[in-house]
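A single protein chain has been removed from this complex, and every other one stays in its place.
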Amino acid sequence: MSEDTAAAVAKEKAPAVKESGLSALLGSAAGRNTGLVVALVLLCLGGVVTAGDRFADVDNLLTILRLAAVIGVVSVGMTFVITGGGIDLSVGAIVALSSVWATTLATQGLANDIHWIVIVLTALLVGGACGLVNGVLIAYGKVVAFIATLASLAAARGLAEIISNRKTQIVNVPGFTAFFDASVLGVPVLVVIFAVVAAGGWVLLNRTTFGRRTFAVGGNPEAARLAGIDVRRHTVMLYSLLGLCCGLAAVMLIARTTTGSATHGGLYELDAIAAVVIGGTLLTGGRGTIAGTVFGVLIFTTLSNVFTLNNLSISAQAVAKGAIIVVAVLLQQRLARRSGA
Amino acid sequence: MSEDTAAAVAKEKAPAVKESGLSALLGSAAGRNTGLVVALVLLCLGGVVTAGDRFADVDNLLTILRLAAVIGVVSVGMTFVITGGGIDLSVGAIVALSSVWATTLATQGLANDIHWIVIVLTALLVGGACGLVNGVLIAYGKVVAFIATLASLAAARGLAEIISNRKTQIVNVPGFTAFFDASVLGVPVLVVIFAVVAAGGWVLLNRTTFGRRTFAVGGNPEAARLAGIDVRRHTVMLYSLLGLCCGLAAVMLIARTTTGSATHGGLYELDAIAAVVIGGTLLTGGRGTIAGTVFGVLIFTTLSNVFTLNNLSISAQAVAKGAIIVVAVLLQQRLARRSGA
Amino acid sequence: MTAPALLSVRGVVKRFPGVTALGGVDFDVRAGEVHCLLGQNGAGKSTLIKVLSGAHRPDEGEIRWRGEVVSFSGPTAAMRSGVAAIYQELDLVAGLSVADNVFLGHELSTAGFTHRSEARRRTRALLDRLGHPDISPDRDVGRLSVAHQQIVSMARALSLDGQLLIMDEPSAVLDPDEVRVLFGIIRELTAQGVAVVYISHRLAEIREIGDRVTVLKDGRTVATGLDAREVRTPELIGMMTGRVLENVFPQRKPVDPAAPEVLCVRGLTDGDRFAEVDLTVHAGEVVGLAGLVGSGRSEILETIYGARKSAGGTVEVDGRRLRRGSVGAAVRAGMGLCPEERKSQGLLLDQAVYRNITVSSLSAFASFGFLDDRAERDRARGLTEALDVRPAGVERVVRGLSGGNQQKVVLARWLLRECRVLLLDEPTRGVDVGARSEIYELVRELADSGVAVVIVSSEVEEVLGLADRVLVVREGRVVHEGPADEIDESRVLDLVMEGHAA
Partner (left out) sequence: GNTPQDTGGGNQGGGVRVANDEPGEKVVIGFSAPAADHGWMAAITNAAKAEAGKYSDVELRVVEGTNDVNLQISQVETFINDKVDAIVLLPFDGAALTPVALKAMKAGITVINVDREFDSPFAARSTVLGDNYGMGVSAGTYVCEKLNGKSDAVVAEIAGIDSLPLTQDRSKGFADALSGCGLKVSNRVAAEFTVESGERAAANLLQAAPKIDAIWNHDDDQGVGVAAAVKNSGRGEFFMVGGAGSANVMREIQADNGPHKATVIYPSTQGADGIRLARLAVQNKSLGDLVEVEVPRQVQLYAPVVTKDNVDRYLPTAFES
């Protein structure tokens, strides 16, 4: 039977790839996310009208993307956890702890002696390990995700403070900075990383058994169990994946700020969850969209960019932000309903 | 039939009341919350062992209760919203906005001219109105609660900043301060308020049609709707109730600090949700316990108090806090499982 | 048949906190046979299925598979050994497509990447085989009707290519036409040597498709290996229930022609699934709606009840017109609805039985909003005893009840309210023979006390046996209306399927 399959697959691969190609992807993503796209376009229009060239400038757009990159990577990971029926409040703290651990004098020493990749690996390792702990607590310890990750939040921040002695750790590893400061065909490396993570996340969620199982685990864990999925192991993998994303985000943040700090990643949990949810992923699990999340992240970053370009006071920004969020969601609903999705 | 029922009700009222009396209440609450009680007792033991009389002192216990009071009132309201299947991230911002609005020069002028109760009413009105807006957005606008209240969070804080011009507003209404600074039989008024709210909340959730409908709406909104419950109206009432609690909490905070400020209530959303969830209320709705919430609040505040008494390093506190939360939850689960609940 | 047992079960025990669901079950299944499991609601059939398919671990007992003692570590292990199950509670994942659900857990993939078009193609083939070219493999399962979800579950079970196929009440949501297709497939499979364990509360089906029968009562085997065609019905019912039942449908009283019109529906249209429905029900009358799955009967009921907004037409109760799209108004006017999907539309699964029963009558138990908890329990207890809900105990959480008993809880809710109009959508789905006649009894009593009853059922026999008047619905239109005793089953089927490629 598996040979059959292989043959059939081989035969059908070409058209399948064609159909699921970029245009189809964009098409379907845009279709399901009409409201978000419209909201983003309106926002950009607002930017152009109020700030003209200062908004529509390539540099500015790259700035928006660069700002979106760090929280974007976390949000992609968060999309998996939420789709799988979970939640993680500790992401900001994990980013902080990873950033601190990856920039201690010891790590930087190793990085200078061996290769700057040591910093990256340390951050990924720390992030992944934190995610693993979260996952095990939740899946095997049966601690409610909200509480387990709230506890991790406190513990990871505390640990970050202890390790860093609450000091901002400045990075002096030339290779590291040079690598992440560079651009690829004019696109900053950080933005490239975000794009790769988003694309990878999309493929993982929509084109692999891991992704299918994530939907099942989040949508109906009992059904998933009956279908033979090891729900607990899968849950651990989801949190570990998010932990890795946090580690990567820490690397990006280190590159952006040239520092590791226990204060990094403040309130990332709210930002990431907000981006994911506004993107259309169900907080109750079982339904999730990476494209939506990316739009969600872009909407929030563009919003603060436009505000800043307009020199708006912080208080007015807050009020406007509240109103715009509601409008965006209502828009998304109305448009999604109309298109029957 | 309704006459039959009424007759039956009349006949059986007496024993029912007897059975549901205080001892039964405490018994059942303690039964279901064994783990929490044990955690709290262990924490207190820890306090006594490490700080001796300094912990077990009446003044110190009142300090804990006074600290618990403000967030406690918010958490009781939050228990309703979460039991009803919702979530509210805007509570801290509503507390801030209510506190600011109730302490503007204009309001204080009225309070001095008419009666200090004007301050209280203003706070309740503002809080209730914010809750109403949240409820309407969620129930009728169909905006996901997480996003709707996140938007309210931003907007309410922004508004509070605008109204207060980002200045802390000092209260100069002698009657107000005098009333709330007083004690009833040695118990501070703030603590009395918390006790009344908790008891009232318990009755409302467990002994009234409103409470029963809350469970139904949170447990299965579609079934509740088909059972004839006006789910949307009920949802609006839940958020309004929480808004009122926030208004009341604002009054208490004004009394405690003699100020209104846009920075009041920072991160109350996390504290309140954590207390509610650790207390055993399901984040997915349909199951909720006021007694659990009260224990949750007390656990967190006692923890802070014990830390304060022990002069622990701040970062170590955070790590310990994380660990203790997890242990408390595991304890609660094991003990609850054993007692078959 | 003297073939050795493919599966043999000895002394299986399964306990839940406070309940022993299985207290010693023995039976054998041979290759190529259809082995039927019979038993009252709560007898332990579904639990047994879950034990066999690796979803539950037995506390005691021995399971032999192809002669060897096995202990499945989980559903995957069972599937690998060739055991496939269709569960009663339709455990599919809403939000995933039909094809994804069919292959969930055994995805077609290379290095973790799914072969979507292949999965779609195979799903298409399975659905065609099940007589449903109308279900798209790409459709979100959450948007399918229960009946179609049942078909998807079957496709899923077939996709596993098992040696033993276990079906827990597959026919409950199917119409006769579909049951016929299902039986065709079962025969095909058994001819290839596949064994089928088949659960149903419909004895007629057992006779038609079954080879041997095992009867469970209170978690124990009371008889096993009976010949499905030989064994007599009263004997079976006696073994299941421990009593003798006659005369399933209660005697009809002639409806008083002068009785007032309680429910009056005129030109009801929803602009999509049905149009121009007229329906009048007098006090004391039972009106049955017959039709195929998907013909729009549920939508009609839900629209009458205000749970869906109508596009046109009126609904009156006792001459007073109801506000459109308001369940509250309908309930206040004395209407009650037993919805079709008890799990998602009917029950508060994690709450006590009594709370599920009183939820629609809370104000009757309250003064100034304060509830009399004890009165609630007492009334609920009375009803659950009358309906024989098992295990007894109104404090039990509904989730732990068997499917049929859950159905009774929903019924009890409206019995408690003493409605003017009762709308019953598949009220006996999953209910055992004993309880069924109790429910019929109750419906009749209600009608006799002046309630107007509308009942939707996919079992034509039930509609004809219970109703005074029958409406046949086809594709959202009423195509026939007349007294129940002037029409027979085959005529109804003809009307139902007219123009339907059967």
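Think of it as A, B and C in the order they're written, each chain with its own count starting at 1.
Everything below uses one rule, namely that a contact is a pair of C-beta atoms (placed from the backbone, for glycine too) under 8 Å apart; a residue touches a chain by one contact, two chains touch by 3 or more.
Bear in mind the structure is a predicted one, so any value in this text is a computation, not a measurement.
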Among A:Q108, A:T258 or A:Q332, choose the residue that contacts the chain missing from this document, as touch is defined above. A:T258
Out of A:C44, A:L67 or A:V173, point to the residue that touches the absent chain in the complete complex. A:L67
Just name the one of B:V70, B:I119 or B:V173 that touches the chain not displayed here. B:V70
Could you pull out which residues of chain A are in touch with the chain that's been left out? 51, 54, 57, 59-60, 63, 66-67, 161, 165-168, 170, 181, 253, 256-259, 261, 263-266, 304-305, 308-311, 313-315
Listed in rising order, the chain B residues that touch the chain left out are 54, 57, 59-60, 63-64, 66-67, 70-71, 161, 166-168, 170, 253, 256-259, 261-264, 266-268, 301, 304-305, 307-309, 311, 313-314, 317
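Quick note on the criterion: only the chains that are shown with their structure count from here on.
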Please flag the chain sitting at the greatest distance from chain B, going by CA centroids. C
Roughly how far is chain B from chain C, centre to centre by C-alpha average, rounded to an integer in Å? 43
Centre-of-Cα separation between chain B and chain A, whole angstrom: 32
Per the contact definition, I'd like the list of chain C residues that touch chain B in the complex. 17-18, 305, 307, 327-328, 330-332, 337, 339, 344-351, 355, 358-360, 362-367, 369-375, 378-379, 413, 418
Which residues, counting only chain A, touch chain B once they are in their complex? 89, 137, 141-144, 146-148, 150-159, 161-162, 166, 270, 273-274, 277-278, 283-284, 314-323, 325-326, 329-330, 333
If you look only at chain A, which of its residues touch chain C in the complex? 1, 5-6, 8-9, 12, 15-16, 20, 207-213, 215-216, 219-220, 222-230, 282, 286-287
